[in-house]
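Handing you a structure now.
For this view, one protein chain was removed and the others were kept in their places.
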Amino acid sequence: MRRELPLAIAFIAGVIFFIAYFIPHPPFNRFENWFSDWFAIVAAFAIWLGALNLMKISFIKVIRKKSDWLHALLIIISFVIIVVIGFYEGYRGLHANPPFSFRDPGTAFDWLYVNVYSTLSATMFALLAFFVASASYRAFRARNLEATLLLLAAFFVMLGRVPIGDVITGWLPRAYQMSQWASWIMNVLNTAGQRAIMIGIALGLVSTSLRIILGLERSYIGGD
Amino acid sequence: MGFWDVFGIWLASALTIGIISFLYRDNIFYKACEAIFIGTSAGYWFIILYWDNLYRKFWTQATDPTNPEWYVPWFGFVLGVLILTRLFNKIGWLSRWPLAFIVGAVAGLYMMIYFVSNAMVQVSSTIMPVFTGSWVDIIANTTVVLGTFCGLVYFFFSKAHTGVFGGAARVGIWFLMITFGASFGYTVMSRMSLMIGRIDFLFGTWLGMIR
Amino acid sequence: MRARELIVSGLIILFFLACYFFSPKPMEFSRSTSVLIIFLLAAAFVYVFIRTFRGRFIGRRVVFIFVGVALVLPFFMKFPLPLQISPEVQSVYDALEKLPPHSKILASFDYDPPSAPELQPMAVAFMKYAFEHDLKIIIMGLWPQGPQQADQAIQAAFIENPDLKQKTKYGVDYVNLGFQSGYEFVILQMGQSFKSMFPADLYNTPYDSIPLLKNVSNFSNVDFSMNFSAGKPGTAEWVQIAVDRFQLPLAAGNTAVQAPMIYPYLKKGSKGKKQLIGLLGGMAGGAEFEKLTKKPAKATTYLLSQSFAHVAVVIFIIIGNVAFFREKKGKK
Partner (left out) sequence: MLSFPVTGQVIDTVKAVPDSELVVVAPVTSLIAADHKYDDGKMIDLSWVPSIDDRLVEGNVMGYKVYRIEGDSEPETIAELAPGSNAYNDQSVERGKLYSYFVSALSSNAETPSIRTAPIQPQREWLNIELINVLIMALVLGGAVIYFIETARRGKKLFVRKIAGLEAVDDAIGRATEMGRPILFIPGILDMDDVQTLAALTILGRITRVIADYDTKIFMPVSRSLVMTAGRETIKASYQAAGRPDAYSDDMVTYITDEQFGYVAAVDGIMVRERPATVFLLGAFFAESLILAETGNSVGAIQIAGTARPAQLPFFIAACDFTLIGEELFAASAYLSGEPKQMGSLKGQDVGKAIAMAAILIGVLTATIGEAWNVEWIQHITTGLRDIFSTR
């Protein structure tokens, strides 16, 4: 029972959502919207699990004074600060007149978002600029024909998409300058490759989905 | 500019430099910034999910007497509560039900969406006359068709990559590699732009050295 | 170990404080200084090349310094750069040019501050163009921070062209509907009714009392749409739902990472219609668009740094590979 029921649920849910695609009549045409709301609600519940887990691990580190306990303490403090402010601002906004959202400009939550969260995440993102360069120097090798093609395409696109490429190939007629090469690679070669990938992925997805609906893939509900 | 604005810019600059200092090596400043980042981001998403999903999508809709579909969000609520049974060992197995529902629904739903937009429409877009227009167009069209076809051959699982079939698969992987190369080039472009954004912040917004 | 860490950190802080207190504001290099810097950079690359060629790779920190220098210094230089317009950018501009005044444009801002360096310049240029040509803009966001980015873009457009601020009126010339959660399902629902997804705008004005939105019930009432996207949900979802199901005319601005995946939608399909009218890809796309509107702004300024950085990466790839082939030959 503990194993069969989930499989039955997955099967029924899968079949209903498959059929719903073809039926414009309610309630079937509402399923997509409903599911998105349901998923959103479930995710909101699930993050309690995640957050509790993170806090538990951090607390254990702090209490046992493990080597990185200060690190863990900082995690707890920053988590608590933003959560408290978020709840406070959200509550305040609901009862204000006119009501405002907790993330409107001018709220403390927005201040934290702009100056702390979004700064940190943007900078983390930006670090990739350096890693990409070091990977180029150390990892991208023309080991074989395939890798060579990858590098050549990257070469033309990187130089062709900025003015430098046309400066270098300025002696050629306009139609043969680097930016035109880049355009051609993007519009022709890239499109062909992307299409093959897209079609393949879609088919793989259909087959995986079918295996799930038919109960052939059941690891996620704890069974084989 | 008020105190909080100025303080905000200084704090943001300090955090920016702290993260960038990782390039030198993993150090205490970076570690501190990283911890702040992990904490704030978990908290940020916690709050966002609470107000946007739990409050707006569940609570306001489920308790709105004028909403004719007030009962719909309650189903999501039940699923969510079942997920929380994970916290208790004895009834933890109940959490499989909502998982099964989500996985099944995702499978049924996205199967069709992807199948139509990514498989069928792309096939129909590839069906085109190749010998029309200038010779540039002819080459372009032929290449797109050839590339798509050979790319599909590469993904074919039922036949070993030998002979003519293997040849086509090889052409297919060439196309895929060029595609990845183009993606790589564009990714480099993106990453550099992001760093440019941070530099603009540090040297422009904060230090005022850029016009 | 700790001591060295502290010394380096101290030096970094000192550097920035020195910049804060002693640097000229704004700072700009003369032409000859710029040329000298480029020459020095080239010389440094030659050194790296020789070193690597001899089999001694430079450390990753040296690579980082090169990239940092290539990114920062061009900010203070000034060089005119030739810029060719790619067809996908041209077609966005052409489509906008064809719109008569008072046309309604739906603009979805689906990105957040971390992706803003790439998308914000094009958003500003787009807003400026639209207001100058008397096009009406309906703003929305599938990402929570999108509508705020739109607001910033509008403010930036007003600063760059103060006349617009007098001329443009909220609620008549543009409206900001705010963010709605629900990912691509929001688009789906908007196909039937905008109002059901956005009962009020960002400032809680009811949908029906906004003059611009009179007679706008769904996609069939807007003449054009623009999507600025940094991921999912974004352009792919807009194409799959708004274009494929509801025939919305759509153009997009994308981060460069996204752009290659969007190209297949740009090809003319079987019915001779493109799924996507045009595409502004990354910073370069933004700069090209700025050039078309004849108002060079941020993206154009950034482009020099971008060029330098690309050249640095290409040179690193070449150096790495030359060394690789030499090594391979040596082994044979």
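For reference, chains read A, B and C in written order, and residue numbers begin at 1 within each chain.
In the analysis below, contacts are C-beta pairs under 8 Å (C-beta built on N, C-alpha and C of every residue); 3 or more make two chains touch, one makes a residue touch a chain.
Note that the structure is predicted; figures quoted are calculated from it, not measured.
When the full complex is examined, the chain removed from view is found to touch A, B, C.
Set against the missing chain, the residues B:29, B:58 or B:115 yield one that touches it, B:115.
When you scan B:24, B:59, B:74 or B:149 for touch with the missing chain, the hit is B:149. Shown as candidates are A:8, A:57, A:145 or A:172; the residue that touches the absent chain is A:57. In the full complex, chain B makes contact with the omitted chain through residues 26, 34, 37-38, 41-42, 44-45, 83, 86, 95-96, 99, 102-103, 106-107, 110-112, 114-116, 119-121, 123-124, 126-132, 145, 148-149, 152-153, 155-161, 176, 179-181, 183-184, 186-187, 191. In the full complex, chain C contacts the hidden chain through residues 99-100, 102-104, 136, 191-193, 214-215, 217-221, 223, 231, 244-246, 257-258, 260-261, 270-271. Within the complete assembly, residues 18, 21-26, 29, 39, 42-43, 46-51, 53-54, 57, 120-121, 124-125, 127-128, 131-132, 134-135, 139-140, 147, 150, 154, 193-194, 197, 199-201, 203-212, 214, 216-217, 219-224 of chain A touch the chain that is not shown.
In this text, only the chains that are shown with their structure count from here on.
For the pair chain A and chain B, the distance between C-alpha centroids works out to 3 Å.
Chain centres here are Cα averages; for chain B and chain C they lie 17 Å apart. Here the CA centre of chain A is 19 Å from the CA centre of chain C.
Chain A has residues 32, 37, 40, 113-114, 121-122, 125, 129-130, 132, 136, 140, 151, 154-155, 158, 161-162, 182, 186-187, 190-191, 194-195, 198 in contact with two or more other chains. Taken residue by residue, chain C touches two or more other chains at 64, 67, 71, 114-117, 144, 181, 256, 259-261, 264, 267, 281-282, 284, 306, 309-310, 313, whereas all remaining positions touch fewer.
Across the complex, chain B is touched by residues 2, 5-7, 9-18, 20-21, 30-32, 34-35, 37-52, 54, 68, 71-72, 74-83, 86-87, 90, 101-102, 109, 111-117, 119-130, 132, 136, 140, 145-147, 149-158, 161-162, 182, 184-203, 205-206, 208-210, 212-213, 220-222 of chain A. Residues of chain C touching chain A in their complex: 57-58, 60, 63-64, 66-68, 71, 81-84, 86-88, 112-117, 144-145, 148, 151, 181-183, 185, 188-189, 204, 256, 259-261, 263-264, 266-267, 281-282, 284, 303, 306-307, 309-314, 316-317, 319-321, 324-325. The touching residues of chain B, counted against chain A in their complex, run 4, 8-9, 11-12, 15-16, 19-20, 22-23, 31-47, 49-55, 57-58, 61, 69, 72-73, 75-77, 79-81, 83-84, 86-87, 93, 96-115, 117-119, 122-123, 125-126, 140, 143-152, 154-155, 172-189, 191-192, 194-195, 197-198.
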